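The structure follows.
Heads up, one of the protein chains got dropped from this complex, but the rest are sitting where they should.
What follows is chain A.
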Amino acid sequence: MASMTFDGIGKTFPDGTVAVANVSFAIADGEFVVLVGPSGCGKSTLLRMAAGLETLNTGRLLMDDADVTNTEPQDRDIAMVFQNYALYPHMTVYENMAFGLQQRRMPKDRIDRLVRDAAEMLDLTRYLARKPGQLSGGQRQRVAMGRAIVRHPMAFLMDEPLSNLDAKLRVQMRSELKLLNQRLGVTTLYVTHDQVEAMTMGDRVAVLKPVQDAGESNLQQIDTPQMLYDRPANLFVAGFIGSPAMNFVRVDLVEEGGGLTAKVVGTDIAFKAPQGEALSAYAGRQVIAGIRPEMFSVCRPEEAVFHQEIPVAEALGADTFVFFDIPSPAVDVNDAEEREDFSRKGMNRMVARIPPAATPRLNARLPLTIDVAALHWFDPADGRAIRD
């Protein structure tokens, strides 16, 4: 068991592509940290660096206090679970799990005990004599886990270990993995592109973003799942965490009657902005307001902030998502620069979560108000959150 520190990690491929730049964070002993982000955000590269399978151009990697930047994977005492499991196809489940221990020249009887304990824990005892080809996807996944835990390593590295499972099994394995981590207390670095997986499993979640040049940083924010949801550091995190994604609207902040009013650009929609020093500094300027779908509530027509036709409604049973368009420029979360979404011809599609009973007829207008105090505000220049 060990802590792990990424200190200014960077990697540029020989063709000039910047994969990872300026990533610094630390994982505490026994902590479960999830790296999440869209494809190309460098999350797998970071994990492979932690394993020693990928070299880094800049920065240092520490395990406990030892610098392992240039240590071979063989000497790092970490275990890794690969996306495609990478089980040795010619070996039985038992041999797959024993291989790593044999490499450490452990006595046979001790290997046997460890393998059987791990198999017991993962309910694999019946399959020890089988080869990976004779197992189902879920069983293979468990063998891959078994191969990792049997070694009692300093840290687990997991590269999208659940992505090859079907949806039901994935949910089941998610909680099993989390329980396993709590039981073993092993430091874990876990990569996924699935934000639900990230939110439900991580003690802390690191949100990463693709970078173009070595001056930026992939790491957007690292925090507990709740903090990422409640206090996203910037537009990217705000747009990435939460499902359906946060709505973004451009608003002009206008001083009116001793307070600030937010006027949605291109429309006559307006609402009162909350009091706050940080936001007041933006008076007279344009900012981006972030409205989570769950911040909307259905109201009487005279109280409505948004009162639009609803062309699409998705009933999920417990909730209904209603979609509507406002004639305002869309905000591209991936770069905060002004950019219109031409596919919707200057319209900004919004989504609100409402109780199923309030679902309107299709194309009828639905009066919606918003919880103004809960809104998120972002600086359109750099996408950073505006917060006191």
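Here is the rule we use: a contact is a pair of C-beta atoms (placed from the backbone, for glycine too) under 8 Å apart; a residue touches a chain by one contact, two chains touch by 3 or more; residues count from 1.
Everything below uses one rule, namely that contacts and distances are computed from a predicted model.
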item	value
Name per UniProt, for the chain absent here [options: "Carbohydrate ABC transporter permease", "Cytochrome c553", "Methionine biosynthesis protein MetW" or "HprK-related kinase A"]	"Carbohydrate ABC transporter permease"
Absent-chain contact - pick from A:11, A:147, A:209 or A:250	A:147
Given A:70, A:103, A:134 or A:175, the one touching the chain that is not displayed	A:103
Among A:73, A:138 or A:360, residue touching the chain not depicted	A:73
Contact set of chain A toward the excluded chain (per top definition)	51-53, 72-74, 76, 78-80, 82, 84, 86-90, 99-100, 103-104, 132-133, 147, 151, 157
